[in-house]
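Please find one structure pasted underneath; my questions will follow.
Every protein chain but one is kept in place in this view of the complex.
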Amino acid sequence: MITVIAIVTDGLVYAAWLFVVAIGLTLIFGVMKILNVAHGAFYAFGAYAAATAIGLYFDRGWPVAGGYLVVATAAIAIGLLMGYILERVFLRRVYGKDEVVVVLITYALFLILEDVLILIWGTDGRSAYQPYTEAGSFTVGGLPLSVYDIGLVGFAGLLAIVASYTIKKTTFGRLLTAVIYDRETAAAFGVDVSRVYTVTFLVGAVLGALGGALTAPKISVTPGLGVEVIVLAFAVVAIGGMGSMEGALVGALIVGLFRAGAVHLIPQLELFSIYAVMALVLVFRPQGLFSRAQPRKI
Amino acid sequence: MQRTSVRACLARRVSAAVLFAALPFAAVAQTAPAAAPVKLGIVTFLTGPAAGPFGIPGRNSAEIMIEMLNAGKVPAPYATAGLAGAPIVPKFVDENGSTANQVTEFRNLVQRDGMNAVVGYVSSGNCLAVAPVAEELKALTVFWDCGTPRIFEERPLKYVFRATPHATMDSVAAARYALKRFPDLASYSGINQNYAWGQDSWRDFVAAMKSLAPKTTVDKELLPKLFAGEFGAEISALLTTNSKVVHSSFWDGDLESFIVQNGARGLPARSTMIYTAGETAMFRLGAKIPDGTILGARGPHGVMAPDTPLNKWFRGVYEDRFATAPTYPAYHMAQSILGLKAAWDKAAADKGGQQPAIDDVVKAFEGLEFEGPSAKIRMAIGNGHQGIADIAYGSFKFNKAENKAEIVDIVRYPAECVNPPANMTSTAWLEAGMPGAKCN
Partner (left out) sequence: MTGLRILLGALILGGLGAAAPFTPLWLISLVTLAMSTGLVVCGLIILWRGGLVPFGQALFFATGAYTVALSGRWFGMTDAFLLVALAVIMAALVAFVVGFLLAQYREIFFAMLSLALSMILYGVLVKSETLGSTDGINVAQASFLGMKPRGPGYTFALFWLALGMVFSAWLGVSAYLNSVAGQLAGAIRDNEIRVEYLGISVTNLVHLKLTISAALAGAGGGLAALSISHVDPQMAYWTTSGGFVFVTILAGAASVPAAFLGALLFEIVRTIAVALLPGGWQLILGSVLLLTILFVPEGLGSLMIRKRAAVAEKGAA
């Protein structure tokens, strides 16, 4: 019984993390058709910024509750800054070019940003665990769980609801959907595609940074943080369908539960779990689970 | 008489001034060794995740040791300057990148840059790839940190040395210490990174436990991805077992994340953790590590090192320069460089004080015994190319009164207790029940 509880909670916690990390990537790809390899850099910078901010905050002995706000603020600030610089200076020049060329630009930016990270923060890891440990733990069926982890699940759920509401109910969300479906037609209808792109990229960057910032209190933030995350985020986005919020959610849940099950029941499979799921989904639904099949244009 | 004496006085003053001005030059001319400099390549992680815990302490240690050696300021028996009088000129190369890159850079160091010797490599994969190239190029190479026992067990090597013991002793000593603390241990679990280092560490630990306490069983064998960072599922799995002891060879980011996460969920209350490479995290995490956690330092390094003059000196100069205490990678690098110096000096002495050729140094290095800052190293296995030394394990304790991280209940295991003998591979030795182990 305890194993079942463990699998479910562990699966949800991991899925929540994957979702927050992947949602920014799928948004950017869905709208701009850019597979943003630099997403790993947003994540890493968000984690470092949050770690630094938390360190500064708790060194002054301020109340714990504010620490969580600090995490979010750090993420938003760095996400906006980086997103703006990257979009304005580099990506603007290559809109409309070959998809692959744009991917490679983001890859080049990722390489550069990895070293910039070390230039700014040095090679030592940073820990800023206060928000994680201060939250405490509670027990369910004999299994201690961390309040922060469960809080993350709640946050991911909230994020999913907010994202879904924004896309479906607000004007901007509907403009976004129009651009996702067909950029040219949307532009023909007078949608300012360039502005939509900028806002989307900024939001995606903030979400990536948020993924890193939320993870920072749980881990030791070290260089090379971004490399692993990119492939995981790609896998989730590929499974769920590029550009689909629900897809990212469902993809994250599938991978999270599968992996938790593997760790508890068949540890040998754990290493392959995500790629195996990805390959399997792509075999049966090449566009991912939730993506709209595109009609072939002749 | 007065005029001459004034002139003489002036002449005396001028010549005195000239002499005083010339003194520094004379001094330099006297202390400057007449020998051509020795070019030493140092390969360590300057970027990437392994830089923080291993690469940079290694680099710092190399920098300070070379500087001190060139100035002749290292205490006895290393008090002469440089390598048999020749000043050392280091060149640092980043170990980050693929194995192909490392092999290329090694060839560049030896063939393009003309390095006389190379001290390098943290990653076992790089060590294994570079070893045959070192033999091909006849380049004197000292591996300073990589842990795999395979280097000298696969084929005999002439130009490659390793002054630090390999990783088998970490897990064997861990098993002995665990059984000393829990003599009635029934079962144990392990969480190690799923790559060669983690797999080998776990396998050695299991084999050691099997021969020391055959009745113990393995509860959970967890091998998460390297740099997974997020161990929720693994911690849940460990919480569901009743293991009194959990073995882990985690390092740096994974180690610290794991400690933070399992602490928040109360795992240490149920199981005692053994971190075979845990010493690197003790100062950074301080009180976050629960009292009683068993920590290893891949040797009797750091706070577990004995208070010898050499160790005191080493800690002193390292802390003065880098504002932090040296951790085990710094010790590994220091003892590798000192081993090289000992061999070089011995080869020079055998040649009557002349600068030795590389082959002379190789001959002197084989089977050498020398003092490191924390232990005596004997190049006793691997045909005289692999060093063995003692190891220490202890239990962590946070001294609240002095706000200091300490290790108590330190047990030091002699080299022959935890290292395989010269004629057996580590795997064979472990599987045979560690015959010939001499523990006190």
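Here are some notes:
Lettered A and B in written order, each chain numbered from 1.
Keep this in mind: a contact is a pair of C-beta atoms (placed from the backbone, for glycine too) under 8 Å apart; a residue touches a chain by one contact, two chains touch by 3 or more.
On a predicted model such as this, the values are computed, not experimentally measured, just so you know.
Touching the chain that is not shown, out of A:Ile54, A:Leu152, A:Val203 or A:Met242: A:Met242 (per the contact rule at the top). Among B:Arg107, B:Arg270, B:Lys351 or B:Arg412, only B:Arg107 touches the chain left out of the display. Although one chain is not drawn, the whole complex shows that of B:Thr80, B:Gln199 or B:Asn383 it is B:Gln199 that touches it.
Residue A:Ala108 is the one among A:Ile2, A:Leu56, A:Ile85 or A:Ala108 that touches the chain missing from this view. Where subunit A meets the missing chain, the touching residues are 29, 35, 90, 93-94, 97, 99-101, 103-105, 107-116, 118-119, 227, 231, 234-235, 238, 242, 268, 271-272, 275-276, 278-279, 282-283, 286-287, 296, 298. Within the entire complex, the positions of subunit B that touch the omitted partner chain are 46-47, 92-94, 97-101, 103-105, 107-108, 110-112, 124-125, 128-129, 131-133, 136, 148, 150, 154, 194-197, 199, 203, 226.
Methods note: only the chains that are shown with their structure count from here on.
With centres taken as mean Cα positions, subunit B sits 38 Å from subunit A. Residues 46-49, 51-53, 55-56, 194, 220-225, 227-230, 232-234, 236-237, 239-240, 252-253, 255-257, 260-261, 263-266, 284-285, 288 of subunit B touch subunit A in their complex. Residue ranges of subunit A in contact with subunit B, taken from their complex: 2-3, 6-7, 9-11, 13-14, 17, 115, 118, 123-125, 127, 129, 132-133, 135-137, 143-146, 148-149, 215, 218-225, 227-228, 259-260, 263-264, 267, 270-271.
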